[in-house]
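My questions will all concern the structure given below.
Removed from the display is one protein chain of the complex; every other protein chain stays in position.
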Amino acid sequence: MIPEAGRTKTTHLFFGPQHPGVTGNMSVEMWFDGDEITKAVTHVGYLHRGFEKLMERRLWIQNFPLVCRICVPEPDINEECYAMAVETLAGITVPERAKWIRTMVLELARLGTNLMVFGGQGGTIGMGTAAMWGITLRDFVLDLFEELTGGRVYHMYIIPGGVRRDLPEGFGRRMISTLDSIAERLPEMDRLILNNAVFKDRTIGVGMVDPAWVDELGLVGPVARGSGSGRDVRKDDPYEAYAHLDFQVIYETGNDIYSRTVMRRREIDLSISLLRQILENMPEGPVSTRLPNLTQWKVPPGEVYARLESSRGEYGYYVVSDGGTRPRRVHVRGPSYVHATALLERMLVGANIADVSNIMVSLTTCPPEIER
Amino acid sequence: MRFTDIFSPFLAWTRASKKADTIPYPYKDNPGSDRYRGFHKNDIEKCIGCGRCHDICQNEAIDMVKVADADPEKGDSKLRPMVDYGRCCWCALCIDVCSTGSLSMSNTYSWSTFNADTCKYVPGVDSRTWDDSEKGYRQDNEILGWAGSPRVPMTVLTPEERIKGFEEVVKGYSMAEAVVEASRCIRCGLCVTACPTHMHIPEYIAAITSGDIEEAVKLFYDNNPLPEMCGKVCTRQCETVCAMGYQGEAIAIRWLKRFACENFESLSEVLGTDLEPVASGKGTVAVIGAGPAGLSASYYLARMGCDVHVFEADDEGGGVAQHAIPEYRLPASGYAKQMEVFEKAGVNFHYGKPVTPGKFRKLMKKYDAVFAAPGLQRSSDLRMEGADLPGVLHALYFLKDDPDKKNHDLGDTVLVIGGGNVAMDTARTSRRLGCRVIVSYRRRIEDMPADDEEINEAMEEGIDFRPQTIPARIEKTSTGLRYVYFKAVMVEDPDGGRPKPVKESDEEYHLDVNTIFLAIGQAPSLDFLPLEVASTLKTRWGLIEVDENQFTGVENIYAGGDVTPGAGDVVTAVADGVRAAKAIFRKVNRNG
Partner (left out) sequence: MADDLMTMLRETVEDYRVIRKRHGYLHVSVPRERVMEVIVTAKSRCGKNVLQLISAVDRIERDIFQLTWILESTEDASIFMVSADYPREGCKVPTLKDMWPSAVFFERELREMFGIEFPGNPRQDEDFLLEGWEGIPPMRRDFDTLEYSMKTYGERRKREHVDPRRLIAEHTGEWDTPVPSRKEKS
């Protein structure tokens, strides 16, 4: 693959780990022939904090403030996944209202993340304005989180057995008004990003994901759905309140960055619609089940794989208990594990050097999911 | 690509005419939301220093530290949490598990300082600007229940079943129930501060949680040789300070102790080699009275190798606790089981041997030390017209002397004067004998010295309470007795004491009954002491005064139990015995 020395000049370059175009901290080692990449190898490990090992040393309940730190933009999926796994192992039933609140939190998180990535996709090709607008809209969502959970970034809200607090008085009203103002501004972002000659030029036909790769590599989420796949855990294996919600799985068939961006844009609309449905149909009742004494809580022995749909695709926790007060093993399987390694290494071959960060953002590679 | 795609991005400029979303800090503040998880606050008066926040903190950000060098007191370790903001992750687990709910968070999230060490402080003690903050994360135990939970319900007989006979009211926990109840313990140890004999409560509860009941029993015997009796009738001061009791129900410490003992047919088998003397102590000790105090002292002295002789006036040991408390609270079945332990430990019992002044002189000569624990022998008299009429009985003697209560014909209606445990026991026993029972007490129901539990159960059993009644006299009628009384009002004591009952008016009320029980208190009888001893002892209200080692001040004489001032319950007597054993052992072995 690497051209023989002397025939053409090959450049060897490290992209990241400190680079604004890289999502998170990871590096891609690349060999170029001119502007064209001939080989790419991803290097991860800059964000390895040993979460899985640490979890084995902590009480079951002490892990829920820890797991959310695996993903900064969308921490709630980790809390939810961990909670679902522990609930299955311990045989805990979650109250109906808690399920709806959890679904609401997950959709809010998805909305916030997709807004950021949608804007960020513009940012990678030099449209700083789009990136800032995305962040601004996400901040409105964070305001809602702050009110609901007491934290803006790490919410630590979904616990095994339910959620930590009920909705504050008037929360639904404020959420609707935030959703309205986001929906009102989205056409502006569309004009800036999707209906932009430069953006189209840089994304249509670029960063192609062959639909055959979906099965071969196990691609999930917007990456798979941007290539015509219909994989969506919300529909395939409905968890929490998703079975009661009316929605269709969104997919695009362009296989390129543009169709993945359109995918995300439509996901934003879907999240807003789901949030409105959730608020209308949310039942009354308790929001949490009582847990045993937290410092002595022993979860019965067993193994379980719990999964859900994050903004980046299927997200899973493989949790093993040996009947003790601490987990025996927690294995986090994030979608980026494959997207940022096997897929990225394959996609980058033949790509232009200027498109690397464009491609990476379109896959929303998230190194903490690989390294944990 | 469409032609408009070239121009549409320029429409972004329209934003320039609109209001900015950015908050112009510092000109405009952006306070945290109502639930914001900001810097900690602690209500220092409410905090009991249980260390729950420390235990739950996954970042080890909370240290429990001594504040103003205060020592632990009953129900408060006097330690307070210090938060290290270099480690805190603001998860607020500490808030949600805080047993008293004293810990909370303000909505302040920004703070600048030149001294990094001030980022480690004791909330509530070291003052901070957010101490008065109204907003911020607060505990909501209604939702989570992490700070206190209900106890495992105890199976008890229904009031209808109870009054049919003398069957034990409380059924006890099963193994599974006990383990669940024990697992609620947070092992803070505050209960130990309240227990007169400082039992290893968190450790034995932990042993029960892990299913090692034998270990629990062995731990009981470290400082309480009457665990089954305490497991049934203890006044459980430990439960009043239990950290879990603030927002939930206290751990059922007493029932767990009861469960562990009832789990075994024989306690001496569980203790096994633990009953052999651990030291070759010298000295001989005479113990007067085989009640809880005497038994407790004799057990530990025997274990340390002393030659211990117990002199008891009755035919059996166990004292007034074992013999006056009715079957439905403390069945006789546990008696032999516990006494076997004392015999196996090498205590010599001499029953039916009342101590007289002459005998006491002999004991003083023959033994290296004497521990006097005779208890309270006399029931107090009510100085009132008609108190000596036939049909007016002393409750204590009624309970103690006649276990079957068959020899008494109480008639249809019984009146009990008094509000202590003896009054309750007598009332409930009479109820079980088929009588209609009335309890007359001078103060209010909440002032009654009896256990709340006993009062509630008595009410459930249909006993008629007449609080705030002052006895006037008892008259004889053709059918029985007439109890004449005044109604009382409570008057605040100007000196700050508890409110006193005062006659409402001179109007007299009466009740026609068949039997009247006097249960207004017990008094000691120091007749057994020779004059030369009695005259040198310090006494107060007829009770023998002792120091913290149960030493009376008279050479080689120690005293404990109800004959010394104190709470007058089983566990206090046991604690007296434990202290006396320690002091006597030191004494006789140093001199010997």
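Order of writing sets the chain letters: A and B. Residues in each chain are counted from 1.
Heads up, the rule we're going with is that a contact is a pair of C-beta atoms (placed from the backbone, for glycine too) under 8 Å apart; a residue touches a chain by one contact, two chains touch by 3 or more.
Quick caveat, the model's predicted, so the values are computed rather than measured.
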| said: For a quick check of understanding: of A:127, A:217 or A:348, which residue touches the chain that isn't displayed? | reply: A:217
| message | Given that one chain is not shown, which residue among B:37, B:162, B:187 or B:587 touches it? | response | B:187
| For chain B, residues in touch with the removed chain | 49-51, 54, 60, 63-66, 71-72, 77, 79, 82, 187-190, 192-193, 198-200, 202-203, 218-219, 222-223, 274, 278, 300-301, 303-304, 578, 581-582, 585
| Interface residues of chain A (partner: the chain not displayed) | 44-45, 48, 50, 52-54, 56-57, 214-218, 229, 231, 233, 236-237, 302-305, 307, 314, 316, 318, 320, 328-329, 331, 333, 337-338, 341-342, 346, 370-371
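The criterion applied here is as follows: only the chains that are shown with their structure count from here on.
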| task | Could you tell me the distance, in whole angstrom, between the mean C-alpha positions of chain A and chain B? | result | 55
| request: Quick one: which bits of chain B touch chain A in the complex? Just the residue numbers, please. | output: 1-2, 4-6, 8-9, 11-12, 14-15, 21, 32-37, 55-56, 58, 89-93, 96-97, 105, 137, 140, 143-146, 149, 180, 183-187, 209
| query | Given the complex with chain B, which residues does chain A contribute to the contact? | reply | 58-59, 61-66, 127, 129, 136, 139, 146-151, 154, 156, 159, 164-166, 168, 188, 191-192, 195-198, 200-201, 286-288, 290-296
